[in-house]
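Here is the structure we will look at.
Complex shown without one protein chain; remaining protein chains in place.
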Amino acid sequence: MTLATLLSAQVSPATGSFHYASLLVLLPLLGAAVLLLGGRRTNTWGHLLGVAAVLGSFVVAASLFFAMVSRPSESRSIVETLYSGISVGGFSIPIAFRIDPLTICFLLLITGVGSLIHIYSVGYMEHDPNRRRFFGYLNLFIAAMLVLVLADNYALLYVGWEGVGLASYLLIGFYQERPSAATAAKKAFIVNRVGDLGLFIAIMVMFVTFGTVSFDGVFAGVSHTSSTTLNAIGLLLLLGACGKSAQVPLQSWLLDAMEGPTPVSALIHAATMVTAGVYLVARSGAIFSAASIALTAVAIVGTVTLIFGAVIGSAMDDIKKALAGSTMSQIGYMILGVGLGTKGYALGISHLLSHGFFKAGLFLGAGAVMHAMSDRLDMRRFGGLRKFMPITSTTFLLAYLAIIGIPPFSGFFTKDPIIDAAYNSGGYGWIYGVVGQVTAGLTAFYMTRIVAMTFFGPKRWEEDAHPHEAPKSMTIPQIILAVGSVGLGGLLMVGNRLPHFLAPIVGEAEAPNYLSVNTFVTLGLVLIGAGYGWYVYARNEVPLLAPAGGPLTVAARKSLYGDALNEAVFMRPGQYLTRLLVFTDNRIVDGAVNGTAALVGGLSTRARKWQNGFARSYALSMLGGAVVIAAALILVRR
Amino acid sequence: MNPTDYVILAAILFTIGTVGVLIRRNAIVVFMCVELMLNAANLAFVAFARQSGTLDGQAIAFFVMVVAACEVVVGLAIIVTVFRSRRSASLDDANLLRN
Amino acid sequence: MSNSHLLTILLAVPFIGSVVVMLLPRHRPLLAKQVALIFALVTFALTVAVALKFDNGAAGFQFTEKYSWISYFGVSYSLGVDGIALVLIALAAILVPVVMISGWHDADDARGSVNGYFALILVLETMMIGVFAATDVFLFYVFFEAMLVPMYFLIGRYGGPQRSYAAVKFLLYSLLGGLLMLVALISLYVVSIKQLGTGTFDFTTLTTQLHLDAGTQKLLFLGFFTAFAVKAPMWPVHTWLPDAAAEATPASAVLLVGVLDKVGTFGMLRYCLPLFPQASHYFTPAILVLSIIGIGYGALLAIGQADIKRLIAYTSISHFGFIVLGIFAMTSQGQAGATLYMVNHGFSTGALFIIAGFMISRRGSRLVSDFGGVQKVAPVLAGTFLLAGLSSLALPGLSSFVSEFLVLVGTFSRYKAAGVAATLGIVLAAIYILYLYQRTMTGPVREGIERWKDLNVREILAVAPLLVLVVALGIFPQTALRTIDPAIVQTMQSIGVSDPPPVVNLGSGSSNGGTNP
Partner (left out) sequence: MSLVALATPIVAPTIEYARIAPVLIVLGAALLGVLIEAFVSRPLRRGAQLFVTFIALAVAFWAVVRLHGTSTLAVQGAVAIDGPTLFLQGSVLLLSLVAALLMAEREVDPAGDAFAARASALPGSNEEREFTAMGWTQTEVWPLFLFSVGGMLLFPAANDLLTMFVALEVLSLPLYLLAGMARRRRLLSQEAALKYFVLGAFSSAFFLFGAALLYGFAGTVQFGGIASALSSRAGQTGLVLGGTGLIAVGLLFKVGAAPFHQWTPDVYQGSPTPITAFMAAGTKVAAFGALLRVFYVALGGIRWDWRPMMWTIAILTMVVGVVMALTQQDIKRMLAYSSVAHAGFLLTGVIAVSQRGLGGSMFYLLTYGFTVIGAFAVVSLVRDSAGEATHLSQWAGLGKRSPLLAGIFTVFLLAMAGIPLTSGFAGKFAIFASAVASGDGPLVVVAVLASAAAAFFYIRVIVLMFFSEPAQDGPVVVVPSAFTTIALAVCVAVTVVLGVMPQPVLNLVDQASVFVR
C-alpha cells in the first residue's frame, strides 16, 4: 500500500473542540493587530498581551492534542473549512485548516516554545523602546507559522510560508537603524523568495497536473502521475525547503539573520521557521515516496548541509553565528532524515522537535550571556562565566549534552536513529551515514568549543563588562527548555511513540536500534570531538584575536564562500545588467522616441528652406507639382 | 486647316508663358506671361470649337477676355502699389515673408 | 430594452461637480476643495449603490441604457457594466476621494488654480467611469481619448520641473496609439456596414454578429492593441510613463498609473480578445514574450532608479507585464487574476505613490539617496510604506498576491515556459521593494529629516482606506472574484476557449480544490 493511498479517505470534518482550531491563528493575529495598530497607547501592557495571545494558542493546541489522542488513530485527520478563498473557473482554494498528528506536533512546538520565548523576551527586551513592536512581530510570526502548518492545501501553506518570511524579515531587521541588520533582513527575504519560487512553481505544476492544490487532491492523484512530473514537483519543493531551512545552496542568509534580537534567533532561526522545510518534505511524503530522484536529492542536500554547517560552526567566534552554523547542520540531519523516505520522515520530525528545545535553549542561553556582557558576541572575549551565571550555564550545559548526543539526553534518541537509518537505506546510503557520524564528532567539537570559551577558562572580558545572572522571566524559560532537552528525546522515541503517532500521516518507520555498532562508533567520535575541543579551548589559552588558521579555517570563517559566490554569480552581474538596462532605456528605447522627434524636427527645419519667399520659386514648385500630377496620371493609365 | 496645329500652337504659347513666369523677375512681365497663358487657352478653346463644331469655345473666349481684363485691373493696382512702396517691380525683391 | 439611469447619474455627478468647482470663487480654495471632495464622495456612494444592486450571478451587462447619439455613424450612447467594468469603476471611485485628500495641498502654490486642479480631477473621474461603462466602442474611444486632456493638464500645470516635457510626451504617445486604434475602429465600422447593412459600434452586436476574416482581424487587432499597449504601458512603448508619473503630482500619478493605464489592459480584455479572437490567438506568443520582457525589464530598471517616483513607475511596468500575461494566458484563472490585479495594483501602487508623495513634500527631493532612517523619525509613515510595498511585491495575505497567484497559475496551465519565466518577477519584486525600503527607511537618520513629523490625520485618512482594502482583499479575495468571474466566463466563451483540463482528472470531485468531507 503506497503512502498516497494510505492517506486518502481518512479525513473527518471538524467536530467538538476542533471547531476552535481557527482560534489558534486568530489569537496571535489579533495580538499582532492590536500591538501594531495600537501605537504608543499599548506600550505599557503590549508585551503582556503578546504573551497572553501565544499562551492562549498553546492552550488551544494542548486541548486539541488531548482531543486528538482520545480519537482512534485512523480518524485523527480533521479538516475545518472556514470559507471560500478563491474560486475561479473550475479552480477553487478554500481556506481550510487541517489538524492531524503531524500538525499537532508542530502546533505544540510552535505555541509551546513560542510561549517560552515570548516570556523570555519580556525580560530580554525590557529596555528596548520598541518592545511593543517586537511583540507584535513575534505574534505575527506565530500566526503565520501556525497557518503554515495548519494549511490544508499548498496555496494556503504558501501563505504561511511567506508570512513567516515576512515576520523573519521584520525581526531580523528589528534594529533598523543598524545598516547591517537592514541588509541582513533584506537578504533573508530575497534568498527565501528564491526558495519560494520553487514552492510556487511546484504549486503551479500541481494545479496543472491535478487540477487542485489540496493535500488530499494532490496525493490522490500521485499514483496516476508520471514519475517525471513527481520528480519535478519534488525537486521544486526541495528548492522551497532549501530556502526556508537554509540548506545548501540557499544557506547564506541564516548567518546574517543573527542580526536580529536573540529570542528571534531562538524561535524563528532555530526552533520553528527554519524547520519548515522539513515539515514540507514530510508533509509531501506521498509525493517524495513516489519520486526517487527528488528524494535522493533531498538526502544529498541534507548530507551536504549537515557537514557544511558544522564546519562553519566550528570556525565562528561570534556565539550566535556559531550556533547558527550548528542550526544549519542539525537541520541538515533532519533533511537527511526525511530524505530517506518513509523510514525517515518520522525520524526527521522527531529530531526537529527535540532540536527545537535544545537549540532554543542554547540560543536563550547565548542571549542571557549577551545580556550579561553588554550585548557582546565575541566568544574570545567571554570565559569563566560559569560562576557568574549558574542557572544559564547549567541549562546551557544540559542543552549541550543533548545536541552532541550523549545518552540519555534528547539528541541521542533523535539523531542516532537518522544515522542508523541512513546506513540501512541501502545503495550509497552508507555515505550519508559516514558523513553523519563524522559530523556528530564535529558537532561535539564545536559545541565543546562554545561551552569552553564561554563558561570555562579564564575571564577574557572587556573592561566594562559586569556579568550577572538573568532575571527570572529569562531563566525560567531556559529551565523549562532544559528539561525538554533532557527528556523529550527519550519520551518521543522510547517505544517508538512518535513514529507510531505519525504513522497515519507519514507512514510507519522502523523502530530504531540504539545498541547497534553504529551507535557506538558515533559515540566514540563524539567523545573524540568533545575531548579535542576541550583540549584546545579549555586546556589551552584562547587568544583574544583569532589566529590566522589554515585554509579550511579561513574558508569556514567566510562561511565557505557562500556569500562570495552569490556576489560573484548573482549580485555583480545583476548590478551590471541593471546599469546596462538603465542606460539602454534612456538612450536606446527612449532615445529612439526622442530621436524620431528630433529627426522630424530637423526635417522640418530643413524643409523650411524650401519656403524661400520667392514667388517664382513657388511657381516652379507648382510646375513641379503639375509634372507629378501628369506623371501619376499617365503612369496609371499605362 | 487642321485644328490640331492650332492646339499645338496653343500648347507652345502656354509653355512660353509658363517659362516666362518662371524666369522673368519683373512683375509686369510675369503678369504679361500669365496673360499669354490665358490667351493660349483661348486659342485652344477656339480651335477646339472649330473642331467640334460647337460655338461654346468661341463664346468662352470672350468670357475669358473679360476676366483677363478684370485681372489686369486688379493686378496692375497691386503691382503699382508695391512698386510705389518698394521702388521696385521685381518679384524677387518681395520676399520678406518666408520660411 | 429597459433603461437604467444609474450609470448616467454616476457619470453626471462628478461632471457637475467639476463645473460647480470651476464656478466657485477663486479666492476661496478651501471651499473648492470641500465641494470637490463632497462630489467625489457622492460618486463613491453611488458606486457602492451600483455594486450592491449588481447581480453577481447574471452574465452580460447590467444597468444598461442606450440612446441613439450619432446615428449617421451608428453610434449610440450606451452604458452597461459587467463584473470587470464594475470593479474598475469602483477602483476609480475609491481612488478619486483618496487622492483628493492626499493631494489637499498639491495645488496650493502651483501656477494653476486650486479650483482648476480639483475640477480636472473630477472631469477625469467622469471620463474614467465612462470609459469602463461604455458598451459602444465609439463611446469608449471618445472617453479613451478625451481622458487624455484633463490628465495632460494635471501633469502639465501642476507637475514637477520637467512637467511640460512629460505632459507632451504622455499626450503624443497616447494620441499616436489612440489614432491607430481609430483606424481600426473605423474599419470595424465599415465592415459592420458591409455585413449588417447598417453600421454599428454596439459591442454586443459586433462581437456576436460580425465575421471577420483572419487577415482583417490581424490588422484591426494590431490597431486596437497598439493603443492599449501604449496605454498599459507595455515594453517597449513604456518610456512615457516614468516621465509622466515622476513629474505629475502624486495624486495625478495615482490616477494615471492606478486607473488610466488600466484602460489599456481593460481594453485588451474587453475589446481585443472578444472582437478578434483568431488574431488574439495568433499574436499571443509575441504578446507573452513582450509581457515577460516587461516584467523583468520593469523590475530591473526599478532596481536601478535613483528617483523614488520613477522607481514606482517602473515597478508598474513590471506589474502591467503580469496583467497582460494573465489576459493573454486565455484561461479563466489568468484573466480573473489579471482583472483583480488591475484593482489591486491600483490600491497598492496608489498607496506607494501617495506615501512617496508625503515623503517628497517633506524632504523637497525625489532622490532615494536623500532619505534614510525615516523609520526612526516617522514610524507610521514607514509602516504604511512597508505595507504598501509588501502588497506590491505580492506578499501572501495581501491583495496583490491573490491576483499574481491566479495570473501565474493561469498562465502556467497553458504556457509552461511563460509561467515559469514570469515567476522570476516575484524575486525581482522583493528586491526592488525591499532595496527601496532599506535605502529610505532604515539605517541612521539622514540629515534633513531629523525633525520630520509623522503622518498627520489627513494623511492617514488618505492612506488608510487603501491599506485596509489591500488587507481585506488579501484575506477575502472572493468578494471581488465573485463579481469578476461571470464576466470572465463570458469573455472566455466569446473567444471560444476553455481552460485546459488537469493532466490527472479524477472526476469532478477532485477538480474542486477543497477537501471532500
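Which chain is which? They are A, B and C, in the order written, and residues in each are numbered from 1.
Following the convention adopted for this analysis, contacts are C-beta pairs under 8 Å (C-beta built on N, C-alpha and C of every residue); 3 or more make two chains touch, one makes a residue touch a chain.
If you're wondering where the values come from, they're calculated on a predicted model, not measured in any experiment.
Colleague: Please provide the labels of all shown chains that the missing chain touches.
Modeller: Within the full complex, the chain not displayed touches A, B, C.
Colleague: Specify the residue from the set C:Ile9, C:Ala51 or C:Leu172 that touches the hidden chain.
Modeller: C:Leu172
Colleague: Decide which residue listed in C:Ile38, C:Ile186, C:Val445 or C:Ile475 touches the omitted chain of the complex.
Modeller: Residue touching the absent chain, from the options given: C:Ile186.
Colleague: Tell me which of A:Thr15, A:Ser75 or A:Thr605 is the one touching the absent chain.
Modeller: From the options A:Thr15, A:Ser75 or A:Thr605, the contact with the absent chain belongs to A:Thr605.
Colleague: Residue by residue, what part of chain B touches the chain that was omitted?
Modeller: Counting only chain B, the missing chain is touched by 7, 10, 14, 17, 21, 27, 30-31, 34, 37-38, 40-42, 44-45, 47-57, 60, 63-64, 67, 70-71, 74-75, 77-79, 81-82, 84-86, 91, 94-98.
Colleague: Identify the residues of chain A touching the omitted chain, counting contacts across the whole complex.
Modeller: Contacting residues on chain A, toward the hidden partner: 597, 600-601, 603-605, 607-608, 610-611, 613, 615, 617-619, 621-622, 624-626, 628-630, 632-637.
Colleague: What chain C residues would touch the chain not displayed?
Modeller: So the residues of chain C touching the missing chain come out as 68-73, 111-112, 141-143, 145-146, 148-149, 152-153, 156-157, 163-164, 167-168, 171-172, 175-176, 179-180, 182-183, 186-187, 189-190, 193, 219.
The definition used in the following text is that only the chains that are shown with their structure count from here on.
Colleague: Using CA atom averages as chain centres, what separation in Å is found between chain A and chain C?
Modeller: 36
Colleague: Averaging only over C-alpha atoms, locate the centres of chain A and chain B and give their separation in whole Å.
Modeller: So the centre of chain A lies 96 Å away from the centre of chain B.
Colleague: Which integer distance in Å separates the CA centroid of chain B from that of chain C?
Modeller: 65
Colleague: Please list all residues of chain B that touch 2 or more other chains.
Modeller: Answer for chain B, listing residues that touch two or more other chains: there are none.
Colleague: If you look only at chain A, which of its residues touch chain B in the complex?
Modeller: Listed in rising order, the residues of chain A that touch chain B are 608-609, 611-616, 619-620, 623.
Colleague: Please name which positions on chain C make contact with chain A in the complex.
Modeller: Checking each residue of chain C against chain A gives 169, 173, 235-236, 238-239, 297, 300-301, 303-305, 331-333, 336-337, 373, 375-376, 380, 383, 390, 395-397, 401-402, 405-406, 408-409, 412-413, 416, 419-420, 423-424, 426-427, 430-431, 434-435, 437-438, 441-445, 476-478, 481-482, 484-485, 488-489, 492, 499-506, 510-517.
Colleague: Would you mind writing out the residues of chain A in touch with chain C in their complex?
Modeller: My answer: residues 11-13, 36, 39, 79, 81, 83-94, 96, 98, 152-153, 155, 158-163, 166, 169, 173, 176-179, 181-183, 185-186, 189-190, 193-194, 196-197, 200-201, 203-205, 207-217, 220-221, 224-225, 229, 574, 577-579, 581-582, 585, 589-590, 593.
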